[in-house]
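I'd like to ask some things about the structure below.
Removed from the display is one protein chain of the complex; every other protein chain stays in position.
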Amino acid sequence: MFVPPERAGYDRTPVMYDPSGRILQILYARRAVSQGTPSCGILFKDGALVAGRRKISALLMPNKKVFQVDEYIVATFAGYSSDGIFLVEQARDRAATLRFVYGSEKPDVYLIARNVSSTMHQATLYAGLRPFGVSIIIAGKDLTGSHLFFNDPGGSTVSWKAGIIGKNSSVGEEFLMSIFKNTDLTNISFDDAIKYAIAAISVASGSMPMAEEIEIGYVKDDEPATITTANSAEIKDLYSAATEVFNEWKAKRKTGEEETEEGTEETEE
Amino acid sequence: MFVPPERAGYDRTPVMYDPSGRILQILYARRAVSQGTPSCGILFKDGALVAGRRKISALLMPNKKVFQVDEYIVATFAGYSSDGIFLVEQARDRAATLRFVYGSEKPDVYLIARNVSSTMHQATLYAGLRPFGVSIIIAGKDLTGSHLFFNDPGGSTVSWKAGIIGKNSSVGEEFLMSIFKNTDLTNISFDDAIKYAIAAISVASGSMPMAEEIEIGYVKDDEPATITTANSAEIKDLYSAATEVFNEWKAKRKTGEEETEEGTEETEE
Amino acid sequence: MFVPPERAGYDRTPVMYDPSGRILQILYARRAVSQGTPSCGILFKDGALVAGRRKISALLMPNKKVFQVDEYIVATFAGYSSDGIFLVEQARDRAATLRFVYGSEKPDVYLIARNVSSTMHQATLYAGLRPFGVSIIIAGKDLTGSHLFFNDPGGSTVSWKAGIIGKNSSVGEEFLMSIFKNTDLTNISFDDAIKYAIAAISVASGSMPMAEEIEIGYVKDDEPATITTANSAEIKDLYSAATEVFNEWKAKRKTGEEETEEGTEETEE
Amino acid sequence: MFVPPERAGYDRTPVMYDPSGRILQILYARRAVSQGTPSCGILFKDGALVAGRRKISALLMPNKKVFQVDEYIVATFAGYSSDGIFLVEQARDRAATLRFVYGSEKPDVYLIARNVSSTMHQATLYAGLRPFGVSIIIAGKDLTGSHLFFNDPGGSTVSWKAGIIGKNSSVGEEFLMSIFKNTDLTNISFDDAIKYAIAAISVASGSMPMAEEIEIGYVKDDEPATITTANSAEIKDLYSAATEVFNEWKAKRKTGEEETEEGTEETEE
Amino acid sequence: MFVPPERAGYDRTPVMYDPSGRILQILYARRAVSQGTPSCGILFKDGALVAGRRKISALLMPNKKVFQVDEYIVATFAGYSSDGIFLVEQARDRAATLRFVYGSEKPDVYLIARNVSSTMHQATLYAGLRPFGVSIIIAGKDLTGSHLFFNDPGGSTVSWKAGIIGKNSSVGEEFLMSIFKNTDLTNISFDDAIKYAIAAISVASGSMPMAEEIEIGYVKDDEPATITTANSAEIKDLYSAATEVFNEWKAKRKTGEEETEEGTEETEE
Amino acid sequence: MFVPPERAGYDRTPVMYDPSGRILQILYARRAVSQGTPSCGILFKDGALVAGRRKISALLMPNKKVFQVDEYIVATFAGYSSDGIFLVEQARDRAATLRFVYGSEKPDVYLIARNVSSTMHQATLYAGLRPFGVSIIIAGKDLTGSHLFFNDPGGSTVSWKAGIIGKNSSVGEEFLMSIFKNTDLTNISFDDAIKYAIAAISVASGSMPMAEEIEIGYVKDDEPATITTANSAEIKDLYSAATEVFNEWKAKRKTGEEETEEGTEETEE
Partner (left out) sequence: MFVPPERAGYDRTPVMYDPSGRILQILYARRAVSQGTPSCGILFKDGALVAGRRKISALLMPNKKVFQVDEYIVATFAGYSSDGIFLVEQARDRAATLRFVYGSEKPDVYLIARNVSSTMHQATLYAGLRPFGVSIIIAGKDLTGSHLFFNDPGGSTVSWKAGIIGKNSSVGEEFLMSIFKNTDLTNISFDDAIKYAIAAISVASGSMPMAEEIEIGYVKDDEPATITTANSAEIKDLYSAATEVFNEWKAKRKTGEEETEEGTEETEE
């Protein structure tokens, strides 16, 4: 549970520890993440996907929640969108450099994720900067297979099988855990991955979003990345399947919508 | 609703999060925006427009509220005018560079909007700077069609169909929503767009401004941008039509003039 | 009305917004301006003028209140004189550069005014600087006609028809408004412009200054700028006429000398 | 015992001593270390090893707790993982440079450890930085034999025979001391070293972790470094042996699980 | 009258305005000036002089109070002597540069005074500096005649006919005003100028200093500058005459020695 | 006696004097020194030595307390070991440079000591740094004979005959003074020097350390420096002799173990 620090002062800069060794500005930045709309990522048999919920309004073009980083790499984020876009653009530049310098057709996904998290880490090392208020999920394929990386405001990169960020992410995580605890996640089918991703976002959202609100990006088999929405022809049926999963989950636990406090887990190893 | 932060100190710099993950200096900068005279933008069938209310005084040359950025791009802003001019001039430089470097006759509107929002974002990343106290609406046409972008003090760029900024922008937004919720906004006619833009500004102003107080910039069909005022020959009739719309709206809701508190929405995704 | 900020701290640097979106150090800098001796500017039929009240003392050379910027450009300021001279010298350098680089016989007045206000704006963007404690009025002619620009400590440039800065400028502005509200200001004669400028300064001063205390700079027709004083041969009679205007005004409103609180208007659009 | 400093203020920056000569930010950084999962290192007859406990979850790829630095060098850390990775990557760069510049097949382990601790030391010398919140154990072989170095957030490098860092490291240290106080540590066998390393981690963890949770890296005889887990074929039996040692220890002292306060020892000589 | 600012904090740096638009650090620097021994300057028919009171002690070489800046330029100051010497040396460098670059036999006195005041102004613009705690009087002749300039800690240059700085300068100024209010100051003789300068310093000192305590520097007719003391052959008689003037003044007003509070006049125009 | 400064604030940075002219951060850094294990240095007939007490533990390689700087130069320190190593490495670099640049076989010991103390002094001159928390003793021979230098956190270099630093150094100093007050220190034999060094460290330690805990470095006659421990063949007997001296001292004064407060002596001349 998140406890606001009573002793004011330790939480003013990312270059100050509090007496228990915490860097509070990083914790606060994670709070910014936990207020964004949910995004998730899942690794499946021959690929990886990210999905997120975008805002639909009569006055807005649908906002982007999934971004193409390179031919075989997609990303999504939760938190301050301007920080997110900044980092996505850096990831694109890095991918372009890798292609140019190393002549690699499929740039290494870990190198790109580390390049982004390295920038995020720098922002926790120097006074006069602030940690980035955003978490990023990067999914892609390279010469070593499919990958799904999660970058935290503290600057760490974690290799995921599946996960969810943003508002009520702990409930979404609970849902994913209940599905996957007995499954070899890396062996689930593309269809299952999409279905559970949509369901996880719905669980975190507390209700089923409209199909067009869910944006999905994936890399599969040997094809370049696809970015689409849940009301597209190929996803529509999976959206329906996800609705069922969501309803089952909801039925099973009446208390699932309660907002859970989160964001205090520190990334220590 | 905007709540002034009791715990002083978190709101002193854009590089400090408060315990709930907010960057208060960005919220305060949005308050500067919400005190400027209203400006709006609307995308229509074959183009896009921006419009704003300028000050008319016997002792002043009418001040500029709409600015030409490039042959096919116009902009308006609300907030601190010196910050706004600074960013408009940057947008002009960027457009000139794009023409020079890429030889493009119609520079890409998104690239220009992103260049401006990137500068605005930088001002939220480093201690010793302040967020820009201005929001900017950029409308234009390029090789990919018509575009309308909104830049926020936090550094994000949002792709709009229609929107309004400045004093009482939430009332103006309510008006626009009531008109457009059942319309495919990208298909409305130029005349309707002008009419509703004038009406929206009037709604936010609380009363109908004089025709000469409303400055309008638009790109339409294949013609370069035009900047004019509502008392010009071609707009005069639309101003009258807008007056009717305004009166209907006012009649419908007696409470429309109440000032609504705003400015606390954070741009998280 | 100016209200001193109770919550200390928001007013320590120009890179901090207070919770209502104001940058208090800029407001305070405007207070420095509002304590200087009055200066005014008026645009007339074929030219523009600035005028100001200087100090006369047996021990001092009469101080300069009007400055030549270029052959066809003059300026005056109110506030901290050392800040003012600094900016006037920058304006002169800019004019010289424009002549040298562009070979223009008459450098563009707006470019020079913007160059100065840009420097003033920078001083509101970075910590460790202070806004300039001075407002400047620049009058001049160039290839596009006569111009009168006002630069504010916040960094904005406003195109004036007529205006007044310094001590009691709001009373002076009231006077100018009463004279000009029914006049096309850009069409008044040189003689009227001089007369009203002297009267406006007298109104702001609360009493008629001696003729030699009023310094005037103007550009008229195709002649280079002239800087003179109100006791010179060509102005003497207009000074007498201004005295009459001043007495009428004083008679009309007994309450005209009351000092009016000012300086809180923010330059938002 | 750690006593939080009452007189606030001395603990805000690594460039301030408190009145008793302590640099509190370094002590706080050590608290971050003492909250990480445990890692240990042991020197044995013809080699050296590091081992650590990693997190296993259905949703995560098993996280890395042991890292290859060079062909004959491995490392582990406890504390903020992003700080740890940053320093491990620096160690890799340093090793590569040593190879390139000096043509050494086996880069000097001390030089690499010092290079890392030097960076950690710099972070305690300048305002505007923070000490690294991580301790690192580096084990390796070079032309001068086997080495085991411990780097502290304060920037010191200590040459270990055996040691443990992270949560409850003082209990783990007590265990190691009880085993080794009468042994010439540099002469124990590889098998014993592995067994006691696993047992020490278990003691600090308070219970026996699953075999796959324990990651081990070692250099032995003339072979390049091996990184494996305790459920691998060659370690499995040693894991069982360690379980026995752990149970004996636990039986011997009922109070072994009590968390001991630590982290205040300063590295003074 | 000087009122110490109650609201602590506005007076900590020259880059902060107080709510009434004052820069308090500049006012405080003027207080340093008003505690120095008095110096004065007077313009006369064909020249200009500065004079000041120096300290005489058995243990010291008589300290310098008047400095040669260039062949035809002299200077004196009141306030922190190390700041004064620093600026005098800068003035000398500037004069040398003007000679070298422009080949002028008599460098322009205003350019040199402005160069010094420009440095003094810079020290009021940036955080991390302090205003210079010194006022300087520069007297000299150039191609445009005789000049007497006064530089203030705020960075302004004022063209004087006569004036006095340092301890009790307001009493000295009162004396000068009583003498010169009905005189065309620029037409007084060299002898009168010397006499009144000595008397003014004596008035500010409260009693007649010894002749050797008064150092005088002047430029006259076409001769290079002379620096001498009041006990020299050519000044001795004028010192006696000044003693009479001083006694008359003292007789006229018994209250002349009362110390007058000063230093709060801001240099606004 | 050390008195903690009541008026908080003067002790936050090495660039601030307290009202009595003390730089408190330097005093605090000396407190760090006075908590390290003791080290001493003694000049003898044809050489100089340093000695210190190191930590012995079953889990650690014996830590280094004496360091070789150059062929004929050794050093020891007390305080933060990471600061000490940093400065020892700088001393080594300086020695290597002196050899390379000046071709000197025996680099000048004073130049090396001054180079180190100069770095230590810099750290007391600039904000944003902290004084080094370490004192260093450097012993060596060069073309001008044997030398023993002591460097203080304040940046001064003192030429010693004998001295001791670290915990209870004042008791150790008392012991050395009692031995040497009637001796020409520079004429004592190597054996006596070793004996008294071991005894002094024991006196400061409060009890006799084990022979292997005492590390000794010396330069003697024309031989390069030797670094050894008190349990080595050539020192063993001297250790026994020292034990006797220690016991005598202890017998003589029962109160010798009382810890004496120290660290406030400022190095003023």
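The first chain written gets the first letter, and so on, giving A, B, C, D, E and F; residue counts start at 1 in each chain.
The rule is simple: contacts are C-beta pairs under 8 Å (C-beta built on N, C-alpha and C of every residue); 3 or more make two chains touch, one makes a residue touch a chain.
From a predicted model like this one, the values you see are computed outputs, not experimental measurements.
Touching the chain that is not shown, out of E:Gly52, E:Pro107, E:Gly154 or E:Gly217: E:Gly52 (per the contact rule at the top). One of E:Leu111, E:Leu129 or E:Ile227 touches the chain omitted from the figure, and that residue is E:Leu129.
The residue from E:Tyr17, E:Phe44 or E:Tyr80 that touches the chain not shown here is E:Tyr80. Touching the chain that is not shown, out of F:Lys45, F:Lys161 or F:Lys250: F:Lys161 (per the contact rule at the top).
Across the interface with the omitted chain, subunit E contributes residues 4-5, 8, 11-13, 24-25, 28-37, 52, 54-55, 58-61, 63, 65, 77-86, 123, 127-131, 133, 263. In the full complex, subunit F touches the omitted chain through residues 7, 9, 14-23, 117-118, 120-121, 124-128, 152, 154-163, 173, 176-177, 180-181, 183, 185, 266-269.
Please note the rule applied: only the chains that are shown with their structure count from here on.
Superposition on CA atoms relates subunit B and subunit C by a rotation of 50 degrees, given as a multiple of 5. Annotation: 70 Å between the Cα-based centres of subunit A and subunit E. Annotation for subunit C: residues touching 2 or more other chains are 127-128.
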